[in-house]
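Single-structure report; data block below.
Here the complex is missing a single protein chain, while all its other protein chains stay put.
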Amino acid sequence: MSMNTAPPAMAAKERRWITSRPVRRFVRHRLAIAGLVMISAIALLCVVGPWMLPHGMLDIHIRDRFSPPGSETYLLGTDAMGRDLAARLFMAGRVSLMVGIAAMVLSTFLGAVIGLVAGYFGKVIGTVLMRFTDAVLCFPQIFLLLVLAAFLEPNALMITIIIALTSWMEIARIVSAEIRSLRERDFVTAARVSGASHTWIMFRELLPNTIGPIIVAATLTVARAILIEAYVSFLGYGIQPPLPSWGNMLNNAQQFLDTAPWLAIVPGVAITLAVTSFNFIGDGLRDALDARSDLQ
Amino acid sequence: MTADTPLIETIELKQHFPLRRGLFGGSNLVVRAVDGITIDIGRRSVLGLVGESGSGKSTFGRAVMGLETPTSGSLKFDGLDIARAGSEEMKAVRRRMQMVFQDPFSSLNPRMSVANTLSVPLRFHEPGLSRQARRDRAGEMLETVGLPARYIDRFPHEFSGGQRQRIGIARALMVRPDFIMADEVVSALDVSVQAQVLNLFAKLQREMQLTMLFITHDLAVVGHVSDHVAVMYLGRIVEIAPTRALFSEPHHPYTEALLSAAPTPEARDRKKRIVLEGDIPSAVNPPSGCPFRTRCPYALDACAEGVPVLREVGPGHRAACIRDDLMLAAATGT
Partner (left out) sequence: MSRVLSVENLGIGFRSEGQDFTVVRDVSFSLEAGQTLALVGESGSGKSVTSLGIMGLLPPPPQSRTTGRIVLHGGDGDGDIELLGLPESRMRRLRGDRIAMIFQEPLTSLNPVHTIGDQIVEAIRSHRRVSRAKARTRAVELLEQVGIPDPQERLGTYPHELSGGMRQRIMIAIALALEPDILIADEPTTALDVTVQAQILDLLRRLQKDTGMAMLFITHDFGVVADIADRTIVMYAGQTVEEGRTETVLSDPLMPYTIGLMNAVPRLETAGLKLGDLKTIEGFVPDPAALPQGCSFHPRCAYMQEGLCDTSPPSIEDAGGGHMVRCKRWRQIGEGRET
């Protein structure tokens, strides 16, 4: 772009964020919008759904065991104990989404700080931190999870922490790479010359400039965290019944796969929808935020 | 502090960088970016530093700003030896030295408003100020550099290159420094904007009694702004003189070649132009003796023996060339 033409803001009217370039780019991304709609719908159902249904998730209706979806008052059918599958699904959704999002927040925080420090200090500290990150990355995540889960009490909080501790590395690497390139920019030297402290430069000058890639990575982390939680719970090391999660619902369903396949299909579809939606949103955000022109 | 001592003094300042090579390092090659510079910058004066890329002029500027730790030699600011200064003294010195950058696009944080950008130096050097006081000072400074104070909440992308450069200048002046290092500050700007920014520098230098190190590759620009000009080649000063003397009576063949090569709108006889052969040699392996001898049209065998020292050739005019017999062409082409 030319350097000395009239600045855009003076030519065009002030733009609101809603019409800003990243937002418009995101809106143009159809799959991302579909993902956003889907996730909003799932979240809404999980929040208000349980109150709308006639049955609680723990109400046992022995006579209605294995009702197929759509029968009488059971929207999605019932399980082996005659509990309403819809109610369980929505409650499980609360747990799974919460675990996914909380794990994302925690791992993003951890990854961003480690990446920031590693990228900013470079040299010894940076090398040590990044080699440590690589080392953690080399561990098979599921194996680590199962070992930890076997030793620790597997409640929702613990699962969240475990997932976070095993999924911050990607963000750390992204952030450290970004910081390493930003560190060479003149505005960082300018801050140094202005007398700014390391903390200021890291958190006020550098970190805000990596927010785009962090958001993208964080969104994809939610998807992965949901998947991991489902996986671990499916293997029985995760969220323990009677608290439902999409993963342990699948676990319960496996013995009835041929007689009551909906028990597996329903949570399976929920997991798939949630995970793909988050992935679509992540892709959309990447396209919307990653444009370099925006930084300029 | 006395009025006649220089604000900045460097003595045999050297800045060498190890050259990393291969997977296992293991080489002791160094880039001699700055290879022994002794220079004074008088109070309230502007020293222009010219040189081509690879001459080490920017590295020298960074060393003066304390952004690099010199390999050897000393640097004094207002009589204080920087290498021996305590942390409190150093903090005071840092406030008094500020810097303006070349690229108006990378020198401002894209995610920070003008108000925040301008407040950063105040936060660290005048921590007692309230947020509002910082904002007021930022607004005043914007006016000083010729931008309306109402732009204070805007972000860098809303400004043109010239306006950004003004913001960069405002940031440097926020803590009322005594010394400004300006590194190629107009080379990214269009001609008409360049003139505006140069005028602004001249005005501020006059009004705020600034001492300046003005680094550029553009001879005409340096001739316009500086009181003294130093010409740098391969990490060394080859000539230093009051501006008029340097342009009208150059004493170093490299200065002559630069003056001759600089394009000027005045139609000049093209045949008179001295076109140097080849490129500037590598600072890893500079020629023995005079660094310029490999490209010098007047080189003798004697030039390979020993690095020529800066010798007095006129009032305040020193050149590092062993040949006294040369009649070199001046900028005016006469």
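Letters A and B mark the chains in the order given here, with residues in each chain numbered from 1 onward.
Operating definition for what follows: a contact is a pair of C-beta atoms (placed from the backbone, for glycine too) under 8 Å apart; a residue touches a chain by one contact, two chains touch by 3 or more.
Computed from a predicted structure; not experimentally measured.
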Residue, one of B:Ala115, B:Ala149, B:Ala195 or B:Leu326, that touches the chain absent here = B:Ala195
Among B:Val114, B:Leu258, B:Ala283 or B:Ala299, residue touching the chain not depicted | B:Leu258
On chain B, the omitted chain is touched by residues 52-53, 160, 190-196, 198-199, 202-203, 217, 219-224, 226, 229, 242-248, 257-268, 270, 273, 275-277, 279-280, 331-332
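Please note the rule applied: only the chains that are shown with their structure count from here on.
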Once you find the CA centre of chain A and the CA centre of chain B, what distance in Å lies between them?
-> 50
Residue positions on chain A within touch of chain B in the complex are 3-10, 185-187, 189-197, 200, 204-205, 208-209, 211, 295-296
So, in the complex, the side of chain B touching chain A is made of residues 65, 67, 91, 94-95, 97-99, 101-112, 120-121, 123-125, 154, 157-163, 168, 171-172, 174-175, 188-190, 192-193
